[in-house]
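One protein chain omitted, others in place.
Entry: chain A
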Amino acid sequence: MITYIVRRTLMAIPLLFIITVISFTMMLMAPGDPTALMMDPMIKQENLEAYKEAYGLNDNVVVQYVRWLGNMVQGNFGESLIRQGVPVSELIIARLPNTLLLMIVSSVIAFLISIPLGVISATKRNSLTDYSITFVSFLGIATPNFWIGLVLIMFLSVHLGWFPTGGVSTLGGDFSILDRLHHLILPAFVLATADMAGLTRYSRSSMLEVLRQDYIRTAKANGFKNKTVIFKHGLRNGLIPIITILGLMLPSFIGGSVIIESIFAWPGIGLLFVEAAFQRDYPVIMAVVVIAATLVVIGNLLADVLYAIFDPRIEY
């Protein structure tokens, strides 16, 4: 197993390298640069040129990439082009915990809601309950979660005032876990909806598969209660493929957080990425790309490792 993990990790290095080359090239090929924000009568062309020269923006893409890569492998993401003098790492450190918190809590919500629904759906196959859960799942898959977010903000925050409209905490207030949770619930729930529907369908199929197995029939024949058979024998095995999805969900959380953080004014790296993309803050964009790509690679590795841990039949 250790050899496998090491091998996979080493394989990730060229993959990440290719991702950075493609991202960097696309980013610099896109029209516009950070000076687009400086449209002001009081700015001379010479000032803009001096700025570009000082930040190496006039160098060709290869020179800029090599310089960026050289710094990055030493753990230096450079300085923001817009927030002059502020290291990119400082911006990331300030925002990453918010994104991780959102991702973890939304994963927990997605699992806590989807798995029981999937199990109920499977055990009550072809019943009204099953059809209802299936209907809601497909509705969930078909509905963009940014729309769900906007609707919830309108009703629960603006009209009813039950939740804040955005942000991570009450401004000017002292730190409190309850306050953080109050701000967290809506965005985490909406982010969770992106995966909930799929997870419910997946856990339903997985449970149906397990319930058809001989050992379930044997357990039932041995006189175990239905509840014991489903939860002790069935669920344990049915969960194996679902848990492995955890890793595969990471990429969708990163993508989803960009949208959800924008809607809920949640200051995580998703929102940072959006801001940086509009401002053409190249070092910040690249730092987020590297982090997101690394998370995706880790997610995939995690999925494989979890599979090996939970399914003794798998060997590496």
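Rule of thumb we're sticking to: a contact is a pair of C-beta atoms (placed from the backbone, for glycine too) under 8 Å apart; a residue touches a chain by one contact, two chains touch by 3 or more; residues count from 1.
What we mean here is this: contacts and distances are computed from a predicted model.
Per the UniProt record, the chain missing from the shown structure is "Solute-binding protein family 5 domain-containing protein", taken from the list "Protein-export membrane protein SecF", "Solute-binding protein family 5 domain-containing protein", "Alpha-ketoacid dehydrogenase subunit beta" or "Sugar ABC transporter permease".
Annotation: of A:I133, A:I153 or A:I245, A:I153 touches the absent chain (contact as defined above). Check A:V21, A:A54, A:L112 or A:L139 against the missing chain and you find that the one touching it is A:A54.
When the omitted chain is restored, the residue from A:G70, A:P116 or A:G167 that touches it is A:G167.
Interface residues of chain A facing the missing partner chain: 30-33, 36-48, 50-51, 54, 79, 82-86, 90-91, 93-98, 100-101, 104-105, 108, 150, 153-154, 157-158, 161, 164-168, 171-173, 175, 177, 180, 261-265, 267-268, 271-272, 274-275, 278-280, 309-310.
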